[in-house]
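My structure is below; once you've seen it, I'll send some questions.
Omission of a single protein chain aside, the complex is shown with its protein chains in their original locations.
Going in written order, the chains are labelled A, B and C, and every chain counts its residues from 1.
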């Protein structure tokens, strides 16, 4: 009861072109903590206030982008049930189990590909490694944080073709709620969908796009707008490639800044956004207001923001 | 799935000594919107970003305090089921149904008294009146907001004797999660419990106290620490009685300020706090650190904060 | 002693194409207060925390831009002395006195044109009308503020040809200090100069530009970065044309947002910036870092920002 089923985005696995540069970026600039490396050279990281073993997985290869995104469900029983329902839904392909331990500290994961071509995973068990503070009489943050130091991995925005199929799976099978959508064209087609499994205004979002399986950004949450400024300053001081921001989204109302990791994968750090409930009416944005929907202050589409994906 | 069962604190009904002064306080200082008055003279208000008909009910009488607190559940079926489970639990007394319409725009409510003596209600239906903006191409806030203008009613802190009984009902019957607790005494008795049905660090909290059914505060959420300062300035300019703040809580990490309505009921506005999940380890605070738990900066107990309740 | 001679930018006179639209913009969006209108139809406004009669003068005509900028000096004796020194310097043309009362509530002004073609004025007397609060036991702000509500008119940025001549006058005759400069070209020519007569990082700035007497922006100061976000939200809600921001300047470190009044005159509101003293070493920015100098986060020149002037 209360918060059940799919609880949260638990990890995102990103492909990077140069692991050393990537690790420097994700630890010193973004401010995640390196937790583990495995035999295959993958690097596992977490944001400081996450208690689970890791939330970001980096793999070095010759093409940037997202390998998969993982979702923490509330129990092994729910994992079992949802795996069955995903498989039975006909809305996913390439369904299979990944053995426990394939990610360090992580139980078995049920992997499948959604209609937009993105690989998703469900899992119920990941080691609790804590947030760097005792659970008795803690401080409000641990010592030694570096960089932007977001508290958590928050969501991904993904580009792919069959948006309707992906939405259907997330809403009807996984229990997500549509919080906002953008519609366009003579048939008022949904071209962007924002989905939540929690009180957050989104846990994942999809943009309709000709090519399957593309990655727009992985987002991490900051405490407030002052931290967004600090992030912007860190971006400049480290000569990180800035995409856009600081600004606000019309969609979600979040205060945001976008930038690129050294491989060209887009990152976001943001703060704010409304508190969402399943019975909150979904918001709709139409084509003529899409600029304001995405960048509330500018109210102009930024072509690179729309088209640069990995 | 996802957010289910009890969704949120939906309303708090407060007793005030002078309705005119109370309405001025709750609309011009706190910045709620008056939505309706009923034949009995009760005044119904809401925070601007709530879509439901009302979240605060004021009733004029000769003793301040809280009449009851209401919880929105996800559906009539859940309401029916939870009503049965509450009744069957033996953890509640005075169980009964309040007819639809007794609150304007609201369906029937299942009312019961928990072990601390507080009256609670569950309900599944309340009119959606919107947040003052269209659901197509909205702005990020409506025009004409006044005062502190919190976005939502967030939680209550309640004082009563049988803390264990109340906790048991909220956790075992209503599906809440304990996020933090304070323990004290030779038996490490729980003297304070913070409970959530969502991603928020608390939706209700209880303090062990000799007398039944006492009210410590109703809390409303602001966007950020800058808004807490603005609230503090509004408090002073309106010569509102300040209790404590701006400061931060160790518990929840929230940035906060407390003050009193003209009847002596304590209000809080706050921002921040961590994102909570059911699998996040519960935090424990011990007696020697209780000052820091409550007021992280001062690290001192404020006797009035502890003892003044209505 | 202490703060002497030229004290501050005291007024800026702007040309607008449609007075009604302009007044709406400067009062409801920017949040200045209308103080007076004169027989010629000019409108006089002030920021709320200025005690002097006015700081912005609007005149309706068919071409946008700045008519002149006025500087408050510490006394009539200083006015007399500086008028003589300006005239004797050979660095100003069209020197003449404007009679007391030509601006309502204002003493006589000494007007002259600097080498960049901008008309400047010195004056020593303007009526004190207060900041909307008593001088005994005041609050920290008056009631009823609207819009962005900056506390003060802060500075102008002006484009013109003979930057060296203007700088020479401001530094050698009027006692200003150069805080920062941008140099470019084979001869390391100064192409931008930031000048202060106070603790502020600039009270006026000049950009070298082919045409004389052009106006880039008038700037107004806000309390903090949170107010910059509020300003950005107000810009969007009012469909004001945004130029750039929220962002930070490398030069001055100020947190800023730029936008246009309905006539195309650029406005800035900003917060922050360092505390300047005459003995602080002047900073130099070179051509290759000019993007970062102007927009610290983007580190890219925005062509419109550079070239659109009125």
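Here, a residue touches a chain if its C-beta (ideal position, glycine included) is under 8 Å from a C-beta of that chain, and two chains touch if they have at least 3 such contacts.
Please read these numbers as outputs of a predicted model, since none were measured by experiment.
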Residue, one of B:232, B:269 or B:309, that touches the chain absent here: B:232
Of C:34, C:74 or C:102, the residue in touch with the unshown chain: C:74
Option from A:116, A:131, A:224 or A:263 whose C-beta touches the chain left out: A:224
Listed residues C:147, C:165 or C:272, member touching the removed chain: C:272
Absent chain, residues of subunit C that touch it: 1-8, 49, 51, 72, 74, 128, 130, 135-138, 140, 151-152, 174-177, 196-200, 221, 223-226, 248, 250, 253, 271-272, 274-275, 277-286, 289, 292-293, 296
Touching residues on subunit A - with respect to the absent chain: 139-141, 143, 224, 226, 233, 236-237
Subunit B residues touching the omitted chain (full complex): 225-226, 229, 232-233, 235-236, 239, 242, 245-248, 255, 257, 292, 296-299
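Following the convention adopted for this analysis, only the chains that are shown with their structure count from here on.
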Maximum centroid distance from subunit B, chain identifier (CA atoms): C
Interface with the most contact pairs, given as the two chains involved: A-B
Rounded Å distance, subunit A centre to subunit B centre (Cα mean): 31
Computed distance of Cα centres, subunit C from subunit A, in Å: 44
Geometric centre distance via CA averages, subunit C-subunit B, whole Å: 48
Residue numbers of subunit B (touch at least two other chains): 139-140, 224, 226
